[in-house]
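Every protein chain except one is present and positioned as in the full complex.
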Amino acid sequence: MTSAQTHTENGAQTDGKPVAHGADNGHLHKYGMVIDLDKCTGCGACMVACMSENNVPFRDDETDKLTSITWMRVYKLTNGKPYPDNDVCYLPRPCQHCEGHAGHSPCVSVCPATATDYSTETGIVSQIYTRCFGCRYCMAACPYHARYFNWWDPVWPDGMEKYLSPNVSPRMRGVVEKCNFCFQRYQLAKDKVYVDGESTVSEEAYQTACTQACPAGAITFGDLNNPEHLVHQLAQPDDHHHGHPRNPNAFRLLERLGTNTKVYYVSSREWVRRAGDNYLPDEQTGGGGH
Amino acid sequence: MSTVDEQAKVPDSPAGAETGAPPAEAADESSGSFIFLFFIIGFFAAAILGWVVFPKVLYSTQYQPIDFSHAEHVEMVDEGCESCHYLREDGSFSGVPTLAECIDCHEEINGDSEDERIFYEEYVAKDREVPWLVYSRQPDCVFFSHAAHIVGAEMECATCHGDIGESDSLKPYQENRITGYSRDIWGYNIAGFKRNTWDRMKMDDCSDCHQEAGGVAHSSSVQTQRGACFVCHK
Partner (left out) sequence: MKIDRRCFLSFAIGGAAGTALSPLPWKLTDDSSIWSQMWPWTPVPPDGESTYDHSTCTLCPGGCGITVRSIDGRAIKIEGRDGHPVNQGGICPLGLAGLQLLYGPTRVKAPLKRVGERGAGKWQRISWESAVAEIAETLAGLRSSGQAHTVAAISSRNRGTVAALMERFLTALGSPNFLRMPTMEDAQELGLYINQGILGSVGYDFENSDFVLSFGAGLIDGWGAPVRMFLAKSAWQDAGAKVVQIESRFSNTAAKADQWVNIRPGSEADLALGIAHVLVAEELYDTSFVGRHTADFDAFQAALADYTPDAVATTTGVSVETIAALAKAFAEAASPVAVYGRGKGQVPGSLKEVLAVTALNALVGNINQPGGMWAIPEGEGMPWPDIETDAVAAEGLQKPRIDGAGTGKFPNSRYLLNRLPAVLAEGSGYGLKALFIEDANPLYSLPDTVAMQAAFAQIPTIVSFASHMDETAAFADYILPNHVYLERYEDVVVTAGLNTRTIGLAQPIMAPLYNTQHVGDTLIQLAQAMDEPVAAAFPWEDYQTCLEESLGDNWDTLEEEGVWTDESFAADPEAGFETTSGDFEFVGDLGADVLTAATAAAEGDATAYPLLLVPYDIMRLVSSRVGAPPFMIKTVPDTILKGQDILVEINPQTAQAAGLADGKGASLETPRGRARVKVHLSEGIQPGVIAMARGLGHTAFDKYLADKGVNVNSLMGAVIDPVSGYDAVWGIRAKLMRA
């Protein structure tokens, strides 16, 4: 079943009832990201933009990267060749917002608390901190290490809590958190759509903090369902093959797990594309989508 | 109220049972009703505790800094509630007016009410925000969009806020000592029953209405087939 059919099914439940009103009803978005790894310089602006947008806490020592909470993390890939043929590529990794099969992404399928959910309206995998009871099953299920556990209560040095954003709820000890494509920005954009009397959230009205900040313009964000959006044009997702990119330079991480992610990466370098999945030595890249 | 052991004794001593001691039986009877009385006492004591005492202990009562009359103000303004509680241009909701907004009309004392005098002297003159107690304040994890409800669903303010707009006086604010939220969220009926739509504003109440409304936004959750969490949470 394709994602399009899933949407129809959900839409059908509303038959016979007055379809509600207002912003974006009837619009089934599939928000996604395309990251140009050739343009990414590894500067880390996306990570800081994310932290400052999303009230991400920090601790005295953040060098234990297993416990360091970074919704967006820039990984450094190397081609494994010895000096001087070594090559390096940076790979920013937000939550991949897996659609899986009909919205059953790895984490959503296992959450016993309904704390994480997949929305067919936006394609965003949500995380409700107050609902989470900290079993961390989702962290085990996520193949991308995109989820982080709050081992400690967040503490801001005296006075620094003043920069916290009211649009994002600060988390408490014992819950899991992760990238949500700056969903608060979608909420605010929708509010604006209501008062402006428009029909849908436009491409520029909803952009994530990392996309907006990236000084190299490496990140593109938008609705993969909308052919007018740049992400659609860059990734060229094939809806008949679970969104597999038709752009030959585009790939998704561990695509053959069937996670059907919504973060696409573009690289002109073959070794980088190979790094995105597990390949046999003689196997070619670009054959995913199943 | 007899134990298995006591019952087991009966067949062992039939004579005793037949010829036995009526006083003991009578004592049992009186003790039985007596025991039942204790049950009743316990039951009602607990029930009174739960229904009457508990709510009184659970909530602390606070009073608003100024006894504001909505009725009086609504009469004087042109656009009803939206004169002071409006949607901003960016789609967010202004909520309780700030001091600066109040000062638009109250640059000086306009009438002869005691409350206005307090307001002027304590807040306008000292340039202090009024620490209003907000009955409808939701937990931090809630994202409530006034725009979606007022503009999108064309709902009336009263559907959720009741007739506060017609009140002459602000009712005392009851704060839950455990959660810190207003009693209005759970509702004044301690059992959680409600008669009006505005009597309670817990998540289930939101959810009930969203279920009825239907639409994509209200059925987009893969987990629940209802509204996705991120519609109203942040």
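Going in written order, the chains are labelled A and B, and every chain counts its residues from 1.
As a working rule, a residue touches a chain if its C-beta (ideal position, glycine included) is under 8 Å from a C-beta of that chain, and two chains touch if they have at least 3 such contacts.
Just so we're clear, the structure is a prediction, and the values are computed from it rather than from any experiment.
Participant: Which visible chains touch the chain that is not shown?
Facilitator: A, B
Participant: Consider the whole complex, including the chain that is not shown, and state which of B:F68, B:Y120 or B:W186 touches that chain.
Facilitator: Candidates B:F68, B:Y120 or B:W186; residue touching the omitted chain: B:W186.
Participant: On subunit A, where is the contact patch with the chain that was removed from view?
Facilitator: On the subunit A side, contact with the omitted chain comes from 38-39, 41-45, 47-49, 51-53, 55, 58, 60-65, 68, 70, 74, 76, 78, 81-84, 86-90, 129-130, 153-154, 156-166, 170-173, 209, 212-218.
Participant: Mind listing the subunit B residues that contact the chain we can't see here?
Facilitator: Residues 1, 30-31, 34-36, 38-47, 49-51, 54, 58, 88, 90, 92, 94-95, 98, 139-141, 176, 178-181, 186, 190-192 of subunit B touch the chain that is not shown.
The working rule: only the chains that are shown with their structure count from here on.
Participant: Note which residues of subunit B are touching subunit A in the complex, please.
Facilitator: Residues 87, 89-92, 139-141, 143, 145, 147-148, 151-154, 212-225, 228-231, 233-234 of subunit B touch subunit A in their complex.
Participant: What residues of subunit A sit close enough to touch subunit B in their complex?
Facilitator: Touching subunit B: residues 10-11, 13-14, 17-28, 102-104, 108, 111, 114-115, 117-122, 124, 126, 128-131, 167-170, 180, 183-184, 187-188, 190-197 of subunit A.
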